[in-house]
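Complex shown without one protein chain; remaining protein chains in place.
As written, the chain order gives the labels A, B and C, with residue 1 at the start of each chain.
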Amino acid sequence: MTVRAAVAGASGYAGGELLRLLLGHPEVEIGALTGNSNAGQRLGALQPHLLPLADRLLEPTTAEVLAGHEVVFLALPHGQSAAVAERLGPDVLVIDVGADFRLRDASDWERFYGSPHAGTWPYGLPELPGGRAALEGSKRVAVPGCYPTAVSLALFPAYAAGLAEAEAVIVAASGTSGAGKAPKPHLLGSEVMGSMSPYGVGGGHRHTPEMIQNLSAVAGERVSVSFTPTLAPMPRGILATCSAKAGPGVTAESVRAAYEKAFADEPFVHLLPEGQWPATASVYGSNAVQVQVAYDAAAGRIIAISALDNLTKGTAGGAVQSMNLALGLDETTGLTTIGVAP
Amino acid sequence: MTVRAAVAGASGYAGGELLRLLLGHPEVEIGALTGNSNAGQRLGALQPHLLPLADRLLEPTTAEVLAGHEVVFLALPHGQSAAVAERLGPDVLVIDVGADFRLRDASDWERFYGSPHAGTWPYGLPELPGGRAALEGSKRVAVPGCYPTAVSLALFPAYAAGLAEAEAVIVAASGTSGAGKAPKPHLLGSEVMGSMSPYGVGGGHRHTPEMIQNLSAVAGERVSVSFTPTLAPMPRGILATCSAKAGPGVTAESVRAAYEKAFADEPFVHLLPEGQWPATASVYGSNAVQVQVAYDAAAGRIIAISALDNLTKGTAGGAVQSMNLALGLDETTGLTTIGVAP
Amino acid sequence: MTVRAAVAGASGYAGGELLRLLLGHPEVEIGALTGNSNAGQRLGALQPHLLPLADRLLEPTTAEVLAGHEVVFLALPHGQSAAVAERLGPDVLVIDVGADFRLRDASDWERFYGSPHAGTWPYGLPELPGGRAALEGSKRVAVPGCYPTAVSLALFPAYAAGLAEAEAVIVAASGTSGAGKAPKPHLLGSEVMGSMSPYGVGGGHRHTPEMIQNLSAVAGERVSVSFTPTLAPMPRGILATCSAKAGPGVTAESVRAAYEKAFADEPFVHLLPEGQWPATASVYGSNAVQVQVAYDAAAGRIIAISALDNLTKGTAGGAVQSMNLALGLDETTGLTTIGVAP
Partner (left out) sequence: MTVRAAVAGASGYAGGELLRLLLGHPEVEIGALTGNSNAGQRLGALQPHLLPLADRLLEPTTAEVLAGHEVVFLALPHGQSAAVAERLGPDVLVIDVGADFRLRDASDWERFYGSPHAGTWPYGLPELPGGRAALEGSKRVAVPGCYPTAVSLALFPAYAAGLAEAEAVIVAASGTSGAGKAPKPHLLGSEVMGSMSPYGVGGGHRHTPEMIQNLSAVAGERVSVSFTPTLAPMPRGILATCSAKAGPGVTAESVRAAYEKAFADEPFVHLLPEGQWPATASVYGSNAVQVQVAYDAAAGRIIAISALDNLTKGTAGGAVQSMNLALGLDETTGLTTIGVAP
């Protein structure tokens, strides 16, 4: 099987990472590449690391350009995917890397994004309970946010096993590519190198309702989430430090067992041996997630920590993994668990 | 008044930062500089940024070398300060930058450090309630740990005002200088650049009992602390993200008011205007602490975040601030609130 | 003596560094702060590291606002200084941190900047032969470019002593703050972290004629300069690696002697002991320059390397040093040779 795939939004960081992965995917032929403000430019000027595509030209993001592909990836600013998707036809596999179709609750969407809700598509996190079944054969996929991927994978085993109380506290550090390629003063290298700083504190980050949605579904009750994202001086990577109060009777052994069970057969999520902790460098450019968990008996809390590459497993790698499932391919096709380190 | 000050452990990061600050202190003359493995070497080879001291030679750390100074700073590996201090006489101001005299509870010390407890000295965090009185005129000072400084300043106003429940959850990112100058593989530039990773997870970090001690004293009840430190790809800086459940009746206004009151007259702790968040780059090389606080109504938690320079306010600047109080000088002498940025 | 100083362009990196230094200058009172697009904003929102000025408001850059100060620093985009300067009166000390008045040759200016030449002011590099005399009592100062400062200090002793042929080859690495605070895609943290890249290759960089001007004046003949600047993943610092063919009879000893003589009495330029090499980290935030020189007998070249902080000695520190000379103050007033490291 070879499918032709188009990438809308090929000049951004998510689009670039999609192309990096698709270039190595044995069943994909890369079709149209689009960008709006950059239409007409050589990709080599915008994504100089994608040498085999250096002479390809960006086209405008229109339904005509995107037509005739079996798969279309949408890496567009939020709010723009629905209009494109509805013109692509029900037989095209449309994978939205943006936020538009992630949330089930329209009021959550409207509160956090301030626009009408476009709908809900099957959610591209196969590792969640029931996650694979929702994706197999689907023609629409909503790729999760990078933070929700890291947080949901770190915490769901505790909730699935009934070990944690329904109040999660999360502090995550992200590399700057998570903030995109649009130039803003606070994202300048001069500003971010040597600095850690938080943003969206106090519940305001748009990824919060998505985390609540995922964890609540597993827990069978509403899980509240206190989420603080921070910007770290590195280009890629998310380290999510997540904790919740342990329920009665929890022990270090029961916590370990729950995580071993949850990830035993997962190709991309790797529960580290006891005593070893995740590092974002270890998953640089890979689709792997490193997870470790501890039970702090003195504080009565379960602490689960995950590391992933926000552009790979957190965005484009997750998108390709879901594509594989939707197309009936082996889930790991074209993806690696090997990081580029040091 | 001019005092002569010796620095034991002048070749390390804490010692270097002490010298950087003392060189700019109008009432201090720098006396003996000692180091054990580096005795006999030029300081210029070990601390090339301290140009005015480049030709000074390191002497061995002995009581004879340290005698004859009004002030002695001890920047030694933990467990070594007591033996030196007891030979210095009761009239010498001895300021221990290490951990030996911070904890009040001997069993805490023994559990976390594995050696007999040396005692408890006045604690060098003037901003805590009663903090200044304990230091004025004292001849012994235990300089707080860098993480406990950041965490205690972020959270004590909430506890002092009775706004927070007695279970604190803390995730802090530290620059690599906090891990010291002894070369270890995981601290190589190749390993840390581009990477975030946690360590001492689950209650094992030695700074945890110090945080519990400080917060409990303010709260009037035992505060449990879940503390996760992480290593960030930057040389300096701590960003501490601290939270606790809000008690009944707490509002955003009551939280803000408590923090405004706590820091209204503090020369070094700066509560940022609403909407602005701390960044470690803003306090690079300065003794200032940036604090911000939010009330997350949906999650029912108070989130307080502080940024400081782990070597300045978190170590050497805090030491000089305490020295000033102990000597009866203006507390801010020789210290700055101006960071080196970008 | 206390002078009132205004800073035009206070929201940029050069302006911020000027304020950082002036805040610590015992003879300066900070007057008006101006900015065009940012007029009306709190300085604390734009320069959060300058805590003592956080509540100051930016005013527009007009002659009326700048009037009534003994000293006016102009940190404006090139081409804008002349119009402001001519309205300030001949008794005001005007220090242009921009490029407008650095070059003596009008055709050089026009070729590299594409606009009419505004004139030539006394050049603010006191360490050059005759440099101090030109500045003492002057009412106008053109602050050198950051690269020309680093390169001229590294190479002039070789030319002054007649040791080097008149063809210099220079490769310099600069931190990103040298490119300013205007957000551009290639200056994003995501792009610069982990990357080295050249720019302005082949003689196109605007600092090239300034280097030629300085070195030729010392050499007494025209010195050609091949200059390649590179962008390094750090916020501050310039490392300039400069070389030239050695003339006949040159030895390692004659080279060393020339450099020792050139810098023997300089307060800010430090010739390192043999075997030790400059590092930009050692001069972070300081006005010091570290220089080292080698004679490569096999290649027949003199290699001179300098490290400085592009914002301090390379811009704002150089400006303050010149101000001191122009006002008749001790040249080192308000400046430090102590770096912030690690």
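The criterion applied here is as follows: a contact is a pair of C-beta atoms (placed from the backbone, for glycine too) under 8 Å apart; a residue touches a chain by one contact, two chains touch by 3 or more.
These numbers come from a predicted model, not from an experiment.
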Among shown chains, those touching the left-out chain: A, B, C
Identified contact with the non-displayed chain, of A:G31, A:P122, A:G318 or A:G339: A:G339
Of C:A10, C:L187 or C:V225, the one touching the omitted chain in the full complex: C:V225
Listed residues A:V65, A:V283 or A:I302, member touching the removed chain: A:V283
Residue of C:A83, C:A133 or C:A297 touching the missing chain in the full complex: C:A297
Where the missing chain touches chain B, by residue: 13, 175-177, 179, 181, 183-185, 187-194, 233-235
Chain A, residues in touch with the chain not shown (by the definition above): 13, 16, 20, 23-24, 42, 44-45, 47-52, 54, 177, 181, 193-194, 235-236, 270, 272-273, 276, 279, 281-286, 288, 290, 336-342
Hidden partner interface residues of chain C, rising order: 167, 169, 171, 173, 175, 188, 190-191, 193-199, 201-203, 224-226, 228, 230, 232-237, 239, 241, 243, 245, 277-282, 284, 292, 294-301, 303, 305, 307, 342
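Definition applied: only the chains that are shown with their structure count from here on.
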Chain centre separation (chain A, chain C; CA means) in Å: 45
Separation of chain A from chain B, taking each centre as the mean of its C-alpha atoms, in whole Å: 37
Contacts with two or more other chains, residues of chain B listed in rising order: 193-194, 235-236, 279, 281-282, 284, 342
